[in-house]
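After the structure tokens below, expect a handful of questions from me.
With one protein chain held back, the other chains of the complex are shown just where they sit.
On to chain A.
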Amino acid sequence: MKYLIMIWHNPKSRAIWESFSDAERAEGWRAYAELNENLIASGEMVISEALADPSQGRRVPAAEGQSLATDGPFPEAKEQLAGFYLVDCESYERAMEIGAMVPESALGLVEVRPVLAMNGPDM
């Protein structure tokens, strides 16, 4: 079963990261590197990417000539997606366990959601 682990950022978590010393940041990167290595070794990693800063995002206009000029693509959202893991693991519990290894989970900014399957049972 596949699960998407989403890592959210908000202005508060960004401020915390920016206040970190170099050693503290290195510790954060080390935690990520270790998690990546473990997931690749266990065969549970499908893909993982970090996303560029929300200011680099562009919104696709809904209809020609109707795009709105705004500060950012989704200025009303307090939280922005910073990166994600797509894992293929045995259970929701295991996916939650992996999610808890993402450093941001300490701030309550990690969300785990099951991916829909294309096949279905008999009904």
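Just so we're on the same page, contacts are C-beta pairs under 8 Å (C-beta built on N, C-alpha and C of every residue); 3 or more make two chains touch, one makes a residue touch a chain; residues count from 1.
As a working rule, contacts and distances are computed from a predicted model.
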item: Per UniProt, the name of the complex member that is left out, chosen from "FMN-binding domain-containing protein", "ABC transporter permease", "RNA polymerase sigma24 factor" or "Cytochrome-c oxidase"; value: "RNA polymerase sigma24 factor"
item: Contact residue for the chain not shown (choose from A:Ile5, A:Met45 or A:Val110); value: A:Met45
item: Where the missing chain touches chain A, by residue; value: 1-2, 40-43, 45-47, 88-90, 114-123
